[in-house]
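Removed from the display is one protein chain of the complex; every other protein chain stays in position.
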Amino acid sequence: MARRVNLLGAAVFVLALVLWELLVRTSVLDFTYLPAPTAVGEGLGELLANGELLGALGHTLFAALSGWALAGLVGVAAGSVLGLVRPVWTYSMASLEALRALPIVAFVPVAVLLFGFSVQTEIMVAFYAALWPIMLNTISGMRTEPRMLESGAVLRLSKAAVLWKIRLPGATAMIVVGLRLGLSVSLVLTLVAEMVGNPAGLGFLLVEKGQALQPGQMFAAVFVIGVTGIVLNGLVMGAARLAFRGQMASSGEAA
Amino acid sequence: MTPTISCDDLAVTLPGASGPVHILRGVTLAVEKAEFVSILGTSGSGKTTLLRVLGGLLPASGGTVRCDDTAISGPPEGVVTVFQDYAHSLLPWRTVRRNVALGIEARLPKSERDERVDEALTMVGLLDRAEEYPWRLSGGMQQRVQIARALATRPRVLLMDEPFGALDAMTKASLQDQLQQVQELTGTTIVFVTHDVEEAVYLSDRLVVLNGSPADIGLSLEIPLPRPRHQITTKERPDYLELRHRVYEALGHTVGEPARG
């Protein structure tokens, strides 16, 4: 599958930036605090030069990834149990669905209440946010093709082997989808927790720069956050393709 | 000689949309060691059901099922089923080689395992596709992978559910001959479900016809054709034609009338 470079698309993107620059310069777009793209570039330079950006990025990544990794462990384990043990599913799925209806952001104030203005708050929020997509995707991934399980039975695989060699690999593609969704929501919720809870990281940087009336640096931070999301998603996909070549290839996510 | 796998007065009842449905009743069948027995019947007559019971995948509702004089509960050691739908019974994330190794990888050291896999793949003529993923193979090739996976475990009994059902005539013929060779080489007992009369007569030492509802064995017929058999010469023999005639009759066709579906 040869990937053609989308020149047209890139041109439109650049054109949009140029247009934005012109509109701001000529004051057609007249907002007091709307920076032009060049000002955003300068802001990025300043943030990089004084080291604020990398420090904040590191903090946010640490919190989001810790929560996400924890959610990965708990979500896959709990999802497996729920997907495999019928009575557990019957006697808890409705509770989980009720809990899931609670908008996740509404938990941020609760987490701040419980864990204070600390990095634990961020990690807990990231964990809770990522837990849902990971767990629910694991549950549906565990619906294995019955014929595959029968194949395992006639070849006399042990229960552990059926779980390890048939069920889990069969669920891998779904679990990876859950992990990717989980990663992006845990990043978002970590930012929220930093804005209203723990004053640190990129979320707080945004708020701080807003109060200091530094729109250029602010937009630069938003840009960095967007790129971080894209890079993280790419890393997860790449790692999954490396580690689970067959599973990803067979589910159409060809390497 | 004691039968390898057998059932006595077997009954199977399964839940249907409107109450339980009796699918098999009073089925008695004993398969000898190294025998090739075909089970024939129209679609929906219960062939797959019977095979699943013999393979320990479905409990009987009545009667007894035995493998070497022990009652069956779950798939017995050395009895491997080859399923009708090959597409869903192979693991799509494993290469052909690793699919074939699935049943033996926990029991054998690596060198012996590789040897067995190569041997099984050679038997079905797929050694050169060993590193491919099964979903990149044709349907017939996938079915051969499933057969190789069974052969790699060196089964005593092979239960095959319409293994060549979805294949074209030429591939089918060549796989039939491969299967004959494999059986000659390994002495495996084979129970072979099919709805193809020619195939059943050509391959079997004995064939049974399932009919009725609930189904039981309507005809049990020895096929004393000499071995090795040959696609052209065997099928031209008068005794082959005579046997074929009798099976068609048992399935409800009569001479002089056009065939019914």
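Some observations on this one:
A and B are the chain letters, set down in written order, and residue numbers restart from 1 in every chain.
Please note the rule applied: contacts are C-beta pairs under 8 Å (C-beta built on N, C-alpha and C of every residue); 3 or more make two chains touch, one makes a residue touch a chain.
By definition in this document, contacts and distances are computed from a predicted model.
The chain absent from the displayed complex carries the UniProt protein name "ABC transporter permease subunit", chosen from "Calcineurin-like phosphoesterase family protein", "RNA polymerase sigma-70 factor, ECF subfamily", "Xanthine dehydrogenase family protein subunit M" or "ABC transporter permease subunit".
When the full complex is examined, the chain removed from view is found to touch A. Among A:Val110, A:Leu149 or A:Met237, only A:Val110 touches the chain that is left out of the view. Contact between subunit A and the absent chain runs through residues 6, 8-13, 16, 31-34, 86, 89-99, 101-110, 112-114, 184, 187-189, 191-192, 195-196, 202-203, 206-207, 209-210, 213, 215, 218-219, 221-222, 225-227, 229-230.
Here, only the chains that are shown with their structure count from here on.
On subunit A, the positions that touch subunit B within their shared complex are 145, 147-148, 150-158, 161, 165-166, 169-170, 172, 244, 246-247, 249-250. Remark: subunit B residues 55-57, 74-75, 77, 79-81, 83, 85, 88-95, 102-103, 106, 133, 135, 149, 153 touch subunit A in the complex.
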